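Since the structure comes first, as structure tokens, the remarks are kept for the end.
Let's look at chain A:
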Amino acid sequence: MNSIVLNIALPLLVAFLLPLIHASSRIAARITGPLVLMVMMWSAVIVFKALEYPVSIALGGFLPPVGVSFHLDQLALLMATIIPLLMLLLWPYQYEQNLREQTVLLLLAAASSGLALSGDLFNIYVFYELISVASFGLAAANRQASSFAAAFRYLLISGLGTVLALTGIALIYTQTGTLNLAQLGLLSSRLDNPLGLSAFALILLGIGVKAEIFPLNGWVAEVYSTASTRTSALLAGLVSKLAVLAIVRILVVAYDDSEAGLMLLVFGVLGIIWGEFSAWRAQDLKRMFAYSSIGQLGMILLAFSIPGEAGMFAGIAMMLHHLVVKPALFLLTEKWNHGTDSLRGAARLSPLAAALFVLFALSLIGVPPLPGFWAKMLLMSGLVGMDTSVYYIALAVLMIATVVEAQYLIRIAVTLYSASDRSSELRLASNTGVMSLFAVVLLSALLTLTPLGSKLYHIAAESSNRALYIRTTFNVNPTPVLEHKNATQEASL
Partner candidate 1 sequence: MRNLTALLFSGGLAFLLMVIAWQFTLGDAPMLIGAAILDNAVKEVGAANLVTSVVLGYRGIDTLGEIAILFTAATATSMVLGSFAMTDEASETEQREDGSILGSSVRLFFPLLLTLGLYIIVHGHLTPGGGFQGGVILAGAFFLPLLAIPGRSINHGGIALVEGFSGAAFILIGLTALFSGQAFLQPLFEHGVIGHLFSAGSLPLLYIAVGLKVGAELSGLLANLAGISSHAAEAEK
Partner candidate 2 sequence: MIWLVALMVFIMLLAAVSMLLVESQVSAVALSAAVSLALSILFVILQAPDVAMTEAVVGSGLSAIILALTLNRIHRFKQTTTAETENDA
């Protein structure tokens, strides 16, 4: 179990040494990055397989809550496996002068793994900052004037978020005197007051910058339309999910009351409205997908705002669905980067890309057989199950947003398949290979829906179990998850 720290140590080590490796042998430098990612994936899978019940590991050998601890449960390890996998798919293989970009990508991989595993408030903040700085670098890596400006605005908004999150952490520390999430869970009564809630709001806003949360998402469209498509795919697909995951961990463990969840709901609904309507008005694909990802992230936040297993299940399902679909859609914009009108008749020139677009779009809308439908279904049934007027309003907003989403995505699909009136110079979207891989993942999820669903439910039950989290960290009687099902229900009552 301890070997999972390799997922952080190894990419950092290689990133530090990559300039030296490059100086001695260029070929070695080129293959090192993918090799490290493969090792990371392998190590995560091994631990994932060996894991029967959640485990907490103490870094530096200091037992929690005094030292920093990592919390290894199925959700964390699932993310730790997905991170190197997605990065391998989006790795810049063919570019020549990309040593620094590769270094930054490795650092991003290390930070992402750390964020997924960490069980300590300030440690989460540090890894989050590392992710931030790495993504500023990636956003500016294009070296266009506009990407510098976009990266700078991104940095400023992120910097504001940093200050807010730091203030929130300081407030929590003033109230409880601890940073360990599990101990915060034990002391959650001290956080159940306006001060504690405002601390959560500050952290939500601060970390929410990466999760494209409503008032702090001005950077999204700018960065995604100036950075390279790979970077956009990584930021929208991976980094935003990790930020959501960090927020959800804090929410589930330390804030076991409805007010903090309601906060998530409000920001989620605002994000849905703003994102989907902006996407509806967008005139080119990149910005359309950028805004639509704000809306999708709002839906994910909305899902996680439902307390208990139902919300966690819906949230994880939507998160994974978005994680597969959005990077694929962004890869599509690499060649189709002009206004939507110029896409007229593109289906004839590149039928595969157009077909894949239709597949992903239908799944994103939630057309029945596709995985996206089941994810949205879970969210809706979760909202209905809450049986409160606020959640019904959220449901109504979700319905309207789905209609809007369907309208603009189908508009694009129709444009793609309509007859072109001029000879367009559009070619095949260059990354259909990687995109097809995403499509295979999506379709295989469809085929294995039942086992996948029960597995995800298991994961959700485990990670929404606050008592289990606390017990794991303090290492009292680690027992298999299944026996705790009753305990979960008691805790949620």
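Regarding candidate selection, all candidates are chains of the complex that A comes from, given by their letters.
Here are some notes:
The rule is simple: a residue touches a chain if its C-beta (ideal position, glycine included) is under 8 Å from a C-beta of that chain, and two chains touch if they have at least 3 such contacts; residues count from 1.
Remember, predicted model here, so these are calculated numbers, not experimental data.
Chain A shares a touch in this complex with candidate 1, selected from 1 or 2.
In the complex of the two chains, the chain A residues touching candidate 1 come out as 2-3, 5, 8-9, 12-13, 15-17, 19-20, 23, 57-62, 65-68, 97, 99-101, 103-104, 107, 110-111, 114, 122-123, 126-127, 129-130, 133-134, 136-137, 140-141, 143, 148, 151, 171, 173-180, 183, 190, 193-195, 198, 201-202, 215-216, 218.
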